[in-house]
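With one protein chain held back, the other chains of the complex are shown just where they sit.
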């Protein structure tokens, strides 16, 4: 018996669930968990089905599903468990460390193939944990040069996702297009509040009583990509900028790791500029 | 087009979802939202399906579903939106008020038919909001007499649920049996911590940093019924028993109202001494 | 023995606490709880002292304190427990109801003298609970006329605070100046996210995973006044605008009532565009 996760999205119409489950029953697949969502204004259907069955390869099943679904259907059959990722960092350790620790103890749900940094600060720690570290400085380089260097490294690996774990450079539209839907970022504010630079200073100046963080897929529009997870934490008048940054880091790593867990378990669909998350 | 919520539970087996959705498709019902859960250790299957379709009565649909399901299947087709409830209270107002306010402004998802209290304190407020108040004192009565009086009142109404909104008398096994699966209680602690009397004093004595509340269905075993919702809130050394009670009341009403909303939307299954809640 | 709450703010300097507590000790006042905060960048000192002592009037104590403090010191000695408030509403009931219920059962920490609404919807409910309701329509009136009418009513009462409990009209700078530091508003978003109209629609369009609410003092700049309390709650792809509004209302009332409790207990200082909250 193998486990299979099936992700399907298509235009909504009557009978989709019947069609899908009939195909699965015909092939003797047993549904363990099923989630579906219809975006009614946009007539879009999404489902995630976890099932078990006996199979050697899934091409025939995929074909059968496509035959029974609208023409625009996307069917994704996922058998391999472990995703491969490359992590990009600048100088802050907290998100990277959380990822590398879980990687080290095999609880990340993914395998970290490499870390790329535009500073050298995090090399020592990364290498201690046995992960290759690539240093690409942005200094004295045009953005396109800088990004070409990074792409060169990334393309040595067959990564499912690029994780920006506090990578503090803005990526170009071209770069983003090359890895569309595969780049996950942690933003150090509760978006859409405090877009742009120095969110904790902005939060301090405004005198907010809550700060937060946002994990999102990266698109062309900075800070505008589909949001995956968000959390907040209370602050008060005793918090200066430094204390907000410290509290913020705890939220940032929590939010990013929660998003990664959902992504690695194939629980996240992108639907326009939003996400559907089948927790 | 009518809306229909379908609740089904039965022994788990391969093909259940297909069988169910095929019957629905045959009858031209369109699934809006579907949730299912399999309790694997107990081989039990649960599903909640919200759908739309054209129908006058649902007997034929129910029959068809039962034909296609295991013998132990329970099928519940729910068309009427509004539940009818009777509320039992003692002297504390906070849960009752929250219920009556939402009832008043038609946002409760249910209709309060009557309030029964073993003290007179809450009569004035209840009647101001136009709800009949029945006083049944427990003083100088045997428990069976007391409960018979209450039952007499309840049975004047065709209530779907009895809500114990800080009703501070323990109900007998006989009483509970008469309304099995229909009695919802709010317990003033985070169960199973602080079972029994004076949970806030217990919490104070123990020096906990969190207090909570629990909404549960009532069964024979006091404080042991299936839990529906729980929440907690932080307390600190500045909280005496009085402050804990005050903070606790906010949590109690939040927890109870959240549970009621879930129940009134038919999102809660009882599964042994646990619940399945399809949020 | 009487209880006294002392609020002091002034330029920070060495020895302030000693000076203050020496005066209190001389007058045989016993400190029950004391909180202090120094805004170091702005060299500003704030303290809240709860104490008990024997006194008939507090003028002499205030004089003695002022003699021992910098010239810019503000000293506020508060003996009466109950604040007087006027509530302004439009059509939404949830915040008003929470206030009136607590007022009814004497747990608000303040006394509601009147409710003013620019619609008639909430009259019935307000009057049922014995509170006078004043209707001032904004229709066919200049803003100044509308506000003059409201002021006329407010000025019949000696209110400590005006509570905007989902009052959906923007108040003029002149109006705000007349009640400077006395107007509390609940804003239906987690400020500074979603400033302006229809925050829940904005939140839905952006696809956020959290919504929130903000209680703040009202100043000239709309949505820019000093924030008192904020809370957030999780939402997901199942939430349309309607569901966000519903969840938002629960947060709004929680946030507003928490802010009011803090204000009524004299725990909130305004410090420029921020607040200091001694919880």
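For clarity, chains are labelled A, B and C in written order, and residue numbers in each chain start from 1.
Here is the rule we go by: a residue touches a chain if its C-beta (ideal position, glycine included) is under 8 Å from a C-beta of that chain, and two chains touch if they have at least 3 such contacts.
Quick caveat: nothing in here was measured; it's all calculated off a predicted structure.
Taking the whole complex into account, subunit C touches the unshown chain at residues 14-15, 17-18, 21-22, 24-25, 28, 30-38, 40. Where subunit B meets the chain that is not shown, the touching residues are 37, 39, 190-194, 206-210, 212, 226-232, 236-238, 271, 273-277, 279.
Summarising the interface, subunit A meets the missing chain with residues 33, 93-94, 97-98, 101, 104-105, 107, 125, 128-129, 238, 246, 250, 254.
By our rule, only the chains that are shown with their structure count from here on.
Because subunit A and subunit B carry the same sequence, their contact can be compared by residue number, and over half of the numbers here are used by both. Its C-alpha atoms fitted onto subunit C, subunit B is found rotated by 180°, rounded in steps of 5.
Once the centre of each chain is set as its mean CA position, subunit A and subunit C turn out to be 41 Å apart.
The distance from the centre of subunit A to the centre of subunit B, with each centre set as the mean of the Cα atoms, comes to 37 Å. Residue positions of subunit B touching 2 or more other chains, listed in rising order: 33.
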